[in-house]
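One chain of protein is taken out of this complex; the other chains stay put.
And now, chain A:
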């Protein structure tokens, strides 16, 4: 990726992107299996995901990845062919292995050290799953005559439908095929699963043992296949070993082509042995003939079913959607260009305005159309960047698994609304705060199994992660069905830590919000998970930096819900452009509830420095934006002042005094470089139609800032609002 001109790097990068999708499919499949899915396609999907990762990794020489995927796949293969029935412990192990696989993929992608120790441990446990199986087989009597493979797969099926193709496949693996962790046996098996197969091994190149180089392949196989499958379907089987073997496919007509047509005739032409003979007791093997065997009946039947599933799956996958992978940078550039377009359009509209054109003139009509188009383009571009939150949620299911294991709680994660789309940049930056919230829910939110049982709840706790679009924003909720916030305890801690004064009376929601204060932690004992000094305040800051809000809703005994509300995109904003003390500022439109002009008796002083404004029978704290931002020192709250009534996500309201309202328009958000001092209350900047730069305000931060400065004032005013 670093070198864009290197085609190999590009292919490699796209392999890793594909890996992410495969890992997602793997997680989905495992989840379905865990939920008790009986659909054979499910295990196929799981198997294919691991297999595809292995195939790609092999092509890039990622040996550790190949090795892990290979052994993981071997076990999954046993599940696939029905000889291993995973219990819940095995499923847990499969999940762990999937996590490990994704770690290995990411480490390989980022060239970071591979977590090999964990790999070894997991591989050992995976092998043990096979080992047990093997163990049971070892008890088989020494002469394997009674193999339960009574073979009725006799010739009669020659009378099957006339649509069968007779295809001969010659397959000669090369050394690289083995080096990349592939095995001919698996390919041959998949081939045999396509129909009736006669498999012959051509050993004509095989030297005597003293001359044999053990890692050089000498064998080739000729498979005579009677199948409904077409040649492309057969080629599909060899998709991952493309270039690692010689493949010749001939025939395809109904008429059977002479078998040896495409294969170099071996010196000792192996006579065919009818299927039953292949598995009959030792005596039946004709001496002096070259070896021939056919797949035993039962696996073949299973494999046919398997093939059907696989076929459907592939069809489904290809029919679903056709997509183009585009470098994110190109999209970023497009987004920026569209941003410029919006600014340009605003400039044009301003200059047409100033030219004094009639609103009914052609130019103005055209401009309107132009505006609409610009907006459509912008929406479409934003949609390109939108991604379903599913990948994020899957990462969270891993967090739940790991954190519940760490605190020894039985936790179930329920996800809803995985298809909800959010801007990619938002998704990326949500991962950390969400991780923290999930850990919190598992560690603090949910009670221990004993306490749950005592409270008449199920032993396993549930954490629910939901995403939904609501009025132009994305709402993500993390809910647990735990004991709810222990409010007296929270208040006590806040008092002990000196965060609030002991005599202050707080409402429930105010107490809940104490969790977001810096330096707050309720964990009386420091567990592995939380108590690292990173509190909910960090989560809140992270969410706020995304233009989002976080709120809590907790019911004693029933659980706690954290809601995050986020803008759909970080690139544009519907804003209200206002003047304050000669400065042009932008307020996010979604927080503005209404605009007021102050009447003679609207403002009341609570005490010096603290004012409230009467709005429809209630009181709302009044702040002068100019003073809060330091543009002027004296307050301007007189009659006739213009006031914006804003309402924040957490339900709190405030009235902001401004000097004038300019416009309501869409602005393009230009992030402030990190090297700038992060001014409180300022979220970003934008360029207006006249080329002027305007700051975009973060009202919640401003109000919270006021809360910090005069905590009790803020609390008081908020409660007052709540009581309205």
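A few comments on the model shown:
In this section, a residue touches a chain if its C-beta (ideal position, glycine included) is under 8 Å from a C-beta of that chain, and two chains touch if they have at least 3 such contacts; residues count from 1.
Just so it is clear, contacts and distances are computed from a predicted model.
From the set "Pyruvate:ferredoxin oxidoreductase, beta subunit (EC)", "Branched-chain amino acid transport system ATP-binding protein", "Sugar ABC transporter permease" or "STAS domain-containing protein", the protein name that UniProt assigns to the chain left out of the figure is "STAS domain-containing protein".
The missing chain, though absent from the display, is touched by one residue of A:217, A:618 or A:680; that residue is A:217. Remark: the omitted chain is touched by one listed residue; of A:116, A:183, A:233 or A:248 this is A:183.
Residue A:203 is the one among A:203, A:347, A:596 or A:642 that touches the chain missing from this view. Only one of the listed residues, A:83, A:361, A:380 or A:458, touches the absent chain: A:83. Residues touching the missing chain, restricted to chain A, are 74, 83, 130-131, 133-134, 137-138, 140, 142, 144, 147-149, 173, 178-179, 183-185, 188-189, 192, 199-201, 203-204, 206-210, 212, 214-215, 217-219, 221, 267-268, 278-279, 282, 285, 287-296, 299 (touch as defined at the top).
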